[in-house]
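Submitted below is the structure of interest, expressed as structure tokens.
With one protein chain held back, the other chains of the complex are shown just where they sit.
Here is chain A:
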């Protein structure tokens, strides 16, 4: 199963909070997080990596897509 989190335009710490909810709910698999700032990208990446998720960053125009995976 894949979860998608649209955290564009949300200020700190909401992108991290929404991502944490998704990671906790899924346990493993793929979570795609769309953010709109470098700060949110760093904060979400730090949370995911600290919980053992791999982070792939993809630029999507003005936005940034973070693909978080855990097997």
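Here is the rule we use: contacts are C-beta pairs under 8 Å (C-beta built on N, C-alpha and C of every residue); 3 or more make two chains touch, one makes a residue touch a chain; residues count from 1.
The rule we apply is simple: contacts and distances are computed from a predicted model.
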Per UniProt record, name of the chain withheld from view ["YedE-related selenium metabolism membrane protein", "succinate dehydrogenase", "AsnC family transcriptional regulator" or "ABC transporter substrate-binding protein"]: "YedE-related selenium metabolism membrane protein"
Touch list for chain A against the chain that is not drawn: 1-14, 16-18, 20-22, 25, 30, 32, 36-39, 42-43, 46-47, 50, 62
